[in-house]
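Excluded from the complex is one protein chain; the other protein chains are retained at their positions.
And then chain A:
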Amino acid sequence: MAESVTAKNLALAKAINESLRRALETDPKVLIMGEDVGKLGGVFRVTDGLQKDFGESRVIDTPLAESGIVGTAIGLALRGYRPVVEIQFDGFVFPAYDQIVTQLAKMHARSLGKVKLPVVVRIPYGGGIGAVEHHSESPEALFAHVSGLKIVSPSNASDAYWMMQQAIQSDDPVIFFEPKRRYWDKGEVDTEAIPGPLHKAQVVREGTDLTLVAYGPMVKLCQEVAAAAAEEGKNLEVLDLRSVSPLDFDSIQASVEKTRRLVVVHEAPVFFGSGAEIAARITERCFYHLEAPVLRVGGYHAPYPPARLEEEYLPGLDRVLDAVDRALAY
């Protein structure tokens, strides 16, 4: 190519695709594995065209066995490969949960650092696309509770591209939650940019009255909430966490010391969710700065409902605005 065009307008799914392509080109040890990732290009087409260009030995269609996918990826990593595995949907990760929790997360520590497991587990997650059961869940807290794993979730195309690069380069296992309802959202991706640290939160909207914290699919919602609140004269700050483990408490603390109010938004059930951890730690760190208790908006302690009810279950504009009003009323 005569001239390098580094900034592209890409859908989030396509950004991941291009990031995977770059990793396959750069490092011969990178492998893509999963159900339907080859000819079909994945059920969301995230791996579209990769097998055609890199062959069946680099982009591997696997048997329908999630524990097998993660377990063999561990073995490949022990042999020096860097597998990126796709779990087709959030609710299907549980057959692999044992391998992820008892093996992938702990082997580095058990070996006293002698072995490294640079495995990325990609999980399209979350609701809002009208899917049937087990296709809309947000199990990130179940993984964040486990030491040895890193849990990240991009909210936009640029982060999707760069965070995937960083996840693949990490010597630690990374659970990469992809917000499936944002797969088709487009954004600018500068493929020559120098990305910030993988686990640094980003202020995506500056504000002074209250901090909204979110990650993955809920960041866009929080930006919409901030825009709606602005019409009522409320000036909200929106923080995109990007990473659930580690969690950038310093950035949340800095924001809360400025705004003095915090609302955490995620799709996962509120009970024992990542919002609970954020609320507890921020209360500890910012007790004398807070003007209101940290509030949480998320899913209920109920199975993810049938699609016709998911708008009731998922945090929406009004539910988040309601929490904002309650926090501001203290």
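We take it that a residue touches a chain if its C-beta (ideal position, glycine included) is under 8 Å from a C-beta of that chain, and two chains touch if they have at least 3 such contacts; residues count from 1.
One rule holds for everything that comes next: contacts and distances are computed from a predicted model.
For the omitted chain of this complex, the UniProt record lists the protein as "Pyruvate dehydrogenase E1 component subunit alpha", which is one of "Protein HflK", "NADH-quinone oxidoreductase subunit F", "Carbohydrate ABC transporter permease" or "Pyruvate dehydrogenase E1 component subunit alpha". For the options A:Asn17, A:Ser153 or A:Ser245, the residue in contact with the chain missing from this view is A:Ser245.
The chain that is not drawn here is touched, among residues A:Gln51, A:Gln103, A:Thr191 or A:Ser274, by A:Gln103.
Among the residues A:Thr62, A:Ser138 or A:Ser274, only A:Thr62 touches the chain that is left out of the figure. Interface residues of chain A with the unshown chain, by the touch rule above, are 57, 62-63, 65, 67-68, 70-81, 95, 98-99, 102-103, 106-116, 147-148, 150, 170-172, 199, 245-249.
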